[in-house]
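Below is a structure I'd like to ask you about.
What you see is the complex with one protein chain gone and the rest in place.
This part shows chain A:
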């Protein structure tokens, strides 16, 4: 912070008008904004990337879930990274893409919403929150062109319409409202296929969590960059619901039961198929 000659708070602090923390930073300390830093020449070296996020609507809310893997080229950079966060009390954001930038952007987005709430004394509308995120993604376009794209999936409970809504984004800041369900990240193609078959209108919260876990399982099955449930270390996906009552991360114990049920069902399916009993090939008997 550059001190005023008299030691008082600089003019930017007392200037009336904006309720946006990002706008305040852009005026006062632009180097703190991810998209405002000058880019050095040359290619960006390998850095961790987050992978698959799924979101789906259920009766009275939305589920957002993400696997726990970050990859750096062919290497697994982290097996317990968290990529789903509460944006505020009534919304959640999941991130795929360049992990370092994405985490910074989530931190800034959370602060942006809280800052508005404190200054205005009221919550932003869900559309307002979605638009703020679009603006932040747009500001990151320069970095995205260097291969450091951040692709979020935003979902929340709309307090006016009283429904859960889902928004997806592209790197240019395009904001698209998704209906029923959506997925982003490297495993999203497979997760979307899974969601199409498993999602149906009128899902309850528990079914919603189960469908999200199944979709992530299917993504991990076919995408090397998406991590499946780790039964050895007991690392489960991060699954959160947002309803009228607010953001709630599904507790570990409850999630362990869901994962066990999904795994048991898949195992049973597999045991019943012919390929499950095949003993030729590598068999040395």
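Keep this in mind: contacts are C-beta pairs under 8 Å (C-beta built on N, C-alpha and C of every residue); 3 or more make two chains touch, one makes a residue touch a chain; residues count from 1.
In this section, contacts and distances are computed from a predicted model.
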item	value
Omitted chain (choose from "Proteasome subunit alpha", "Sarcosine oxidase subunit gamma family protein", "Acetolactate synthase small subunit" or "ABC transporter permease") - UniProt protein name	"Proteasome subunit alpha"
Contact partner of the left-out chain, one of A:119, A:245 or A:261	A:119
In chain A, positions touching the absent partner	1, 4, 6-9, 12-14, 16, 21, 24-25, 28-29, 32, 107-108, 111, 114-115, 118-119, 121
